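Just dropping this structure here.
Of the protein chains in this complex, all but one are displayed in their positions.
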Amino acid sequence: MSSYWGKNFKLTVFGESHSRGIGGVIDDLPAGISVNMEAIERMLARRATGMSAITTARKEPDKPEILSGVFNGKTTGTPLAFVIYNSDQHSADYSELAETARPGHADYSGFVRYGGYNDYRGGGHFSGRLTAPLVFAGALAEVWLESRGVYAAARIKSIGGIEDEGPSLSDLGPDEIAALKAKPFPTLSDEKGKRMYELAMAAKSDLDSVGGVIECSLNGLPAGLGDPIFGAFESRLAELLFAVPAVKGLEFGAGFGFAAMRGSEANDEFYMDGPLVRTRTNNNGGINGGITNSMPVVFRVAVKPTPSISKPQKTVNFRTGDDRELVVKGRHDACIVPRAVPVIEGCAALCAMDFLLGGKKIND
Amino acid sequence: MSSYWGKNFKLTVFGESHSRGIGGVIDDLPAGISVNMEAIERMLARRATGMSAITTARKEPDKPEILSGVFNGKTTGTPLAFVIYNSDQHSADYSELAETARPGHADYSGFVRYGGYNDYRGGGHFSGRLTAPLVFAGALAEVWLESRGVYAAARIKSIGGIEDEGPSLSDLGPDEIAALKAKPFPTLSDEKGKRMYELAMAAKSDLDSVGGVIECSLNGLPAGLGDPIFGAFESRLAELLFAVPAVKGLEFGAGFGFAAMRGSEANDEFYMDGPLVRTRTNNNGGINGGITNSMPVVFRVAVKPTPSISKPQKTVNFRTGDDRELVVKGRHDACIVPRAVPVIEGCAALCAMDFLLGGKKIND
Amino acid sequence: MSSYWGKNFKLTVFGESHSRGIGGVIDDLPAGISVNMEAIERMLARRATGMSAITTARKEPDKPEILSGVFNGKTTGTPLAFVIYNSDQHSADYSELAETARPGHADYSGFVRYGGYNDYRGGGHFSGRLTAPLVFAGALAEVWLESRGVYAAARIKSIGGIEDEGPSLSDLGPDEIAALKAKPFPTLSDEKGKRMYELAMAAKSDLDSVGGVIECSLNGLPAGLGDPIFGAFESRLAELLFAVPAVKGLEFGAGFGFAAMRGSEANDEFYMDGPLVRTRTNNNGGINGGITNSMPVVFRVAVKPTPSISKPQKTVNFRTGDDRELVVKGRHDACIVPRAVPVIEGCAALCAMDFLLGGKKIND
Partner (left out) sequence: MSSYWGKNFKLTVFGESHSRGIGGVIDDLPAGISVNMEAIERMLARRATGMSAITTARKEPDKPEILSGVFNGKTTGTPLAFVIYNSDQHSADYSELAETARPGHADYSGFVRYGGYNDYRGGGHFSGRLTAPLVFAGALAEVWLESRGVYAAARIKSIGGIEDEGPSLSDLGPDEIAALKAKPFPTLSDEKGKRMYELAMAAKSDLDSVGGVIECSLNGLPAGLGDPIFGAFESRLAELLFAVPAVKGLEFGAGFGFAAMRGSEANDEFYMDGPLVRTRTNNNGGINGGITNSMPVVFRVAVKPTPSISKPQKTVNFRTGDDRELVVKGRHDACIVPRAVPVIEGCAALCAMDFLLGGKKIND
């Protein structure tokens, strides 16, 4: 299914950049879950502003409206539908997008897929705006997880080759995670964050953009989550993460680093931590055989540079076959990575919640 | 769903290493597809032997039996069920696996997930043997794709840090791809392959193992395949690839390399190749916005070192909580990468076939 | 999945009687389908008014708003989301519904299912209002089907034991079907319709209600639609029809009448109608082995009497366990059957469209 994700609940996302609204439906949620609108709006604000939080006046966050499924502040157990109206669409002339293949964008592939019927204004269904419904759902999941002692921590791991430093995300406590979430530029090292920021600003002044890596850790997850073969924890999370525009790579634990390791290095030795089974290292990123093993689930995603750049680029008009030179107009994020952090974090939370809702599948 | 994959057909995989058999059911296949048992057995043989093809007498390949869904050599359109019987199970005492957490393995996470009821003999449902049904289905998909001009080419990209060289997989023609598939150690550079092999043998003599990277290219795919948001081409393929044991990372096109790029470098410029829209570079790995863009789909997976090593390792008995020192007995692959190549290639073929079967979703 | 229906598209329905709105999302629709808002509103009006069309001033029909997925009057191929805002909720005190089990209603079963968190105001998610999104989607499907020569015709077959008369629905042409749809009380015999109406009015004056049977025929469907075993045409349609409140029975063709037939009577003999294979009788209701056979698909559903009656009834307070005597207040439909006709017809259209969108599953 194209627009559904989840097994123990189902999340649907709808909308286009210039349609009446964007939003989602979450079905099969248990009844009685608290819907904390303040937490949801706070997380939406993190996605909405990104680096602009540093450089410009804070933009109004997206304001979601609940259409159904919430009563007295709690889920009813029937579909929770919500919408974020698209209010300030510019009356710009978007007709160029109907036929010009912006490099790195989905104009051409979308044209073929939808036969030219798709809404191309502002990127349509491919717009980064469509991650807002993911964040809505992710915020709901995060609040729920935190009440169970599970925390999703995410940071900018690198931008343009500059690496963050500091402790492991897996070692952060709830307060440190909260502090990280509050940063407009969420790195553990403020010094490194500053350098990343400067590098992004330099790209901007060159009419260019930069990519990066986001790291996330799910702390406090119990062992036993995952449904091999095709419902491996990695599989379900991967399905979700690759739905996020600009994500082009994903690795768990040591990830691609495994390729140069020997088994004796790569294997995580088990030990007893009081009554708990733990591993001394966490190269497997908290997952063995597709199932969580009690260690934090740690993963990283590669985020490509924003394809919207103001430098002139060569391309074609895919309706006529003519060559074109293109300058993408408008204000663009020189680096989408900071705004993607709450999206990735929300995806991790959604995946963890989905598995936890499945309960223990053991016949007692 | 745990054990189902696919949208336009559904593949189910069942079995345990020591159960009566392993196999699968493929539902919703169109009627009239040729089932080429010779091609299927040839691909199963590639998975079954791996490096042993070089070093030891060739093992008998797995012999699948069709239970239903094939009539006069073609699919009937009703479920195609097949089984590979587990014939030569050793009567070894596997009881240790019921309570000892082999580092890097799913003994402990599986114990928690299945409450101790899972069949631990020979790794049970976590056994690499479970990839044989994937290969069966993948071989069926490859034959179907090839009759439509689509080819899946895969190679060992690196082992233990040694990188393959040579042309791009995307540039290989059908005959070159066939030649690559025929290699027991499928690298493009035989010289590099030899060095990788020696490195794996060295690890083996150290009672150790090594990891690597597999690269795959789907050549000849039309533009327009992919169902954003959650049915992005990357999402569906990722779901499948992370179901393969030992896969811990996945990247499309430039993948993690994007993190250090600028947009002007990363964007693939479009041009007209006669009547066809193409891109000059393929950093996006043939996919924009989750939809194929007419260029080859190129991806790489990270494969961790075989966790079964003969070196002594520290671990615990997870039933009693006692410390244990473990030496994994038996013959192990020092490097699983060569055997994983047809599995990864099969996954790519399955994903391509699934999307192609969806047809054009345009109302005419 | 609780709130999803369809295989080749997915329909989600959300909302509660007193939530901000009710609506739906239709995913995986092909791009380029015309969305005829006038036809949709006309069909919604048929559901909204029912018998009141005869007796009272015509109530304003529900006015749907498209949130996404439609551009220039056609589907974009991405999720079509729509909402019907709940405008005129009465500020009545509904707290009684939170604890009183109205006989024939879901107050008690819903209380147990949702743990008391469900929105009980106006029946909440169980309200007949929730059929409006079904009708929206059904209207879209009907317009699409008609452009392909497929027509859904439905009528009141009986109310309170009075049977309609006249020709078979399967023999009606497009104009006759259009005329039937335009009737506020859609029977083929106006005389019988008048008697049914009087019987319903008599029940009303007794503070009571009556049930009935609705018959529907899908004319013009090609042979070959249906996916046995579990995707039989009957199975998919049944799943949908039993989602409609008050439907408690379903039969295809001769249905329960088969129980007293002999095979020689029941079997439909085939003959050639020019180049077409047809059957002389249609006891099987156009379906053999779960697959359409070129004859009209004919089915009937049993609709129970509206449980909301003004007669005093004995019941309990399910929170306290106390006995209660209940008089359901407010204006109720003495007979829901006329308003259910477009709902049933819409369900039939949705099912036909879903199968037709699946295309021919034959490998050519």
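Going by the order they are written in, the chains are A, B and C; count residues from 1 in each one.
Heads up, the rule we're going with is that contacts are C-beta pairs under 8 Å (C-beta built on N, C-alpha and C of every residue); 3 or more make two chains touch, one makes a residue touch a chain.
Not measured: the values here are computed from a predicted model.
Trainee: Could you tell me which of C:G122, C:P245 or C:P296 touches the chain that is not displayed?
Mentor: The one listed residue touching the chain not shown is C:P245.
Trainee: In the complete complex, which positions of subunit A touch the hidden chain?
Mentor: 28, 30-33, 74-75, 77-78, 144, 227-228, 359, 361-364
Trainee: Suppose we count only contacts with the excluded chain; which residues of subunit C make the list?
Mentor: Touching the chain left out of view, subunit C contributes residues 1-5, 7, 13, 101, 103-106, 108-110, 112-115, 117, 125-126, 130, 158-161, 203, 206, 208-213, 222-232, 234-236, 238-243, 245, 247-272, 275, 277, 279, 283-285, 287-294, 302-309, 311, 313-316, 318, 321, 323, 360-362.
Trainee: Of the residues in subunit B, which ones touch the absent chain?
Mentor: 1-4, 10, 12-16, 19-23, 25, 27-28, 31-32, 65-72, 74-81, 83, 113-115, 117-119, 124-125
The definition used in the following text is that only the chains that are shown with their structure count from here on.
Trainee: Averaging only over C-alpha atoms, locate the centres of subunit B and subunit C and give their separation in whole Å.
Mentor: The separation of the two C-alpha centroids amounts to 46 Å.
Trainee: Would you pick out the residues of subunit A that each touch at least 2 other chains?
Mentor: If we look for residues of subunit A contacting two or more partner chains, we find 1-4, 13, 113-115, 117, 125.
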